[in-house]
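All protein chains but one are shown at their positions in the complex.
Now for chain A:
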Amino acid sequence: MEDYKFLFKIVLVGNAGVGKTCLVRRFTQGLFPPGQGATIGVDFMIKTVEVEGEKIKLQIWDTAGQERFRSITQSYYRSAHALILVYDISCQPTFDCLPDWLREIQEYANSKVLKILVGNKTDRDDREIPTQIGEEFAKQHDMYFLETSAKEAENVERLFYEIAAELIGQARSKDGSSAAAAAAAQRQSDGSSIGLASLGAKAAQSNCCGGLANAGGGSSVSNTSQGG
């Protein structure tokens, strides 16, 4: 068993070029800017953080470029605990697209997902969106708000640590009113769905899988030559 108490899935959305990948790389690797083409083959990044004495594993998913033509797969949003919607404070169109993104989030993401609005690139001196405007938009749509600079590493750590803290809080309260609480509950009850990756090895050993009403060693018939 790996050494962590919770695993949370965080997904990023927003227009191309707002700095989603930079935020992820800055946080997980402390790098800026990302090497050219270096993200090829990288599906999500992982970083383990410690919040309130608990080890939390954050799985941070990037869009793989599918946002470019509004072609993000629905399944990208599934089972996300937190969703970071990013715009570029120096680029009005990226802000103007936020309602479109919200519509998509509404349609495909879990309704209880934790939503954070992030205005990135505070290092730029050609700001087009005042902080207040971003704040108001976030408030209207029931989202947390933060401005960051992936380049200057400003607020990036804070962003992810706050998400982690919030998700732990939700998971602990276990009132079932949040995605994180539901996930924590499911993790405990061993879940009813199966991931092939996690069970591939396990199944090979025990011939049956957890969480399902199993028939006590439902072994394959090849072992039953003495049966009957």
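The definition used in the following text is that a contact is a pair of C-beta atoms (placed from the backbone, for glycine too) under 8 Å apart; a residue touches a chain by one contact, two chains touch by 3 or more; residues count from 1.
Everything below uses one rule, namely that contacts and distances are computed from a predicted model.
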item: Protein name, per the UniProt record, of whichever chain is missing from view ("DNA replication complex GINS protein PSF1", "NADPH:adrenodoxin oxidoreductase, mitochondrial", "Rab proteins geranylgeranyltransferase component A" or "Cell division control protein 45 homolog"); value: "Rab proteins geranylgeranyltransferase component A"
item: Per the touch definition above, residue among A:8, A:27, A:76 or A:137 touching the missing chain; value: A:76
item: Per the touch definition above, residue among A:12, A:45 or A:98 touching the missing chain; value: A:45
item: Chain A residues touching the omitted chain (full complex); value: 29, 31, 35, 37-38, 40-46, 64-66, 68-71, 73-76, 78-79, 107-108, 192-197, 199-200, 203, 207-209, 212-225, 227-228
